[in-house]
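Below is one structure; the comments refer to it alone.
A selection of the complex's chains, in situ.
Labels run A and B following the written order; every chain starts at residue 1.
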Amino acid sequence: MSTTNERLLPGRFGRFGGRYVAESLWTPLQEIADAFDEAVDDPKFVTTMERWLDHRIGRPTPVSHLGALSERVGGAQIWVKREDLCQGGSFSINTAVLQVLLARRLGRRSVIGETGTGDFGVALGSIAAAMGLEARIFMGREDLENETLNVQRMLELGVVIETVDTGTRGRKRACSEALRFWATHSNQAHYCASSLAMPDPFPRILAYALGVIGAETRVQLKRRGCDPEYIIAPIGSGAFGVGLFSEFAKHTDIQLVGVQGGGDGHGARTSASLVVGSPGVFMGTHSYLLQDDNGQVLVPHSIAGGLCVPNVGPQHARWAAEGRVHYVAVSDDDACLAVRTLARTEGLLVCLESGHALSYAIKIAATLGSEQHVVVGITGSGLRDLERLDQFAHSRQTP
Amino acid sequence: MSQRLEKLESDFAADGRPLLMGALVAGDPHVEATLKYMSILAEQGVDIIELIVPFSDPTYHGPVIQRACARAIHEDVGWSDICELAARFRERFETPIVASSYFNRFLAMGLENCARQMSAAGVDAVMIADLPWDESQGVEQSFAAHGIAIIRSVAPTTSTERFQSMAEGARGFIVWTGHSGGEVTISTESFKAAMAGFHQHTQLPIIASMKVSTGEEAAEVGEFADGVLVGSALVWLIEGRGADLSERIRRFVDDLRRHLRP
């Protein structure tokens, strides 16, 4: 990549990011970028957004100290930031609020999005309904069949679901289809991103929308006298991770850890783009990517739908390159075990995505002292993972 | 810029004859076949051949070309195959070749490396579906150093102001993409108006990709644009196969060509 681009173009994070899209999308994206820049400079817009967050979706979410788990692990104190308590049970509604408000500001009648786990589909569907916009959600057929609960919810919310045929889980194809649709409908419809691994301005927009997670966490931890050693987040496309990490990035005494889907744990069937991938351009952004030597994108694997993406948002690529955040992979089995351990020890049922981060946190906590603190970001509730967990249970033993 | 592309530019400046551009997916169904179809296109007077280098996720292409890419990927078509294909084509034909793909495939080869090898193989230009001109300056330099042009695209969402800046450094020709893999949503009226606006800012031919699949449609598009890009319709013929495929391609292209003559 040339050094000129890095300095002159928008949406850069070090040498990563950018807006690698077909010409047809450039102008619509620029419109969103301009609307976003204006909106966040408009105190009325920001106040409206905050009202939706506080009065509708339930912000602030708490930070919980997991006393029983910490004791069981016998090391550091483990804390969790609870995005599972947002309306709809996942952090993604935070991004839906900002983006649907932008759609309204732009005078659009509908919003378009893509969903893998269905969480973002539910989130976008509910906010769109509340603001009187139609929601059209693209979802892969396999995901559609796997996520019956969220699909039922979307239908009940009046979402128009567009089924995308694809042989695997994950949102790669659904995302392409949503973009293709948008390219020809950009003057009536507003594209809302759920993935951070998207062209500018989406990485900026999602980081802004989710920054509240880290901001709240920092204040809450401080008030509770918790001075964290580690802050750990699950990383699919990394939107949640950016939301949690940004606030702490400048505090270099805190070790930030991003946990990706390690799939079968042997490195071949994985989603860990920052661990086994390499830089490339995909889905409109220059970032880390699972690819072969020919630049073909590989199919990601993870039991957690939200982690099942081949690439990652550009902010993480920069943090990885700078060494600011440590990225690791955790296997499907370890993630399931962690979710189950948490359920039995703390009565909390979290999603498998969060189980990845938790599994790593448990391992790290065991090596630390009881005066030290490890904070884990919980992205969502585990309701939609009950079947998967049950299947896991039948093949392994209980903690 | 290659002599072949220079000649295309100057011929067009001289006589304004509408151009016919045909697209094929390299390696669909296999490399030998692609070479044969390229030859047919050249023989039938196609002015530019777009060689689509298969990518795993052809986001901006329609279903027909997506399927063709999937078939070709299955054949594991690598850059060396593409270069060999171009080189063998060049043994017999002077028709300009545009290698087209998604940016990651070029990056994977290394831009410098890619430009050198393509140039050696006789490729004249590249089109990169997900590299808008704003992001392409650095890349253009690398390719230009080896005489390879980067073809710029315009779309229904491109304003005349934006077109003006974009057209400034454009080389060879410009491609108008009316659909991006979806349905063509622009009306004849606005297509006409856009073309008229754009023509005030460039001397280069603007070749329109408008899902043309018959001679009549080609004629219609040719009235406002300086040329027609036929992709899916050709690839779809190949998907259908059958015994007399070569002959059918020949007849289809001939029909397009005849409808386009002024």
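In this section, contacts are C-beta pairs under 8 Å (C-beta built on N, C-alpha and C of every residue); 3 or more make two chains touch, one makes a residue touch a chain.
Not measured: the values here are computed from a predicted model.
Taking the complete structure file into account, the protein chain formula is A x2, B x2.
We adopt the following convention: only the chains that are shown with their structure count from here on.
One finds 37 Å separating the Cα centroids of subunit A and subunit B. Of all residues in subunit B, only 55-57, 59-60, 73, 78-79, 102-109, 129-135, 137-139, 141, 152-159, 162, 177, 179-183, 185 touch subunit A in the complex they form. For subunit A in complex with subunit B, the residues that touch the partner chain are 1-5, 9, 18-28, 172-173, 176, 179-181, 183-186, 280-284, 289, 291, 293-298.
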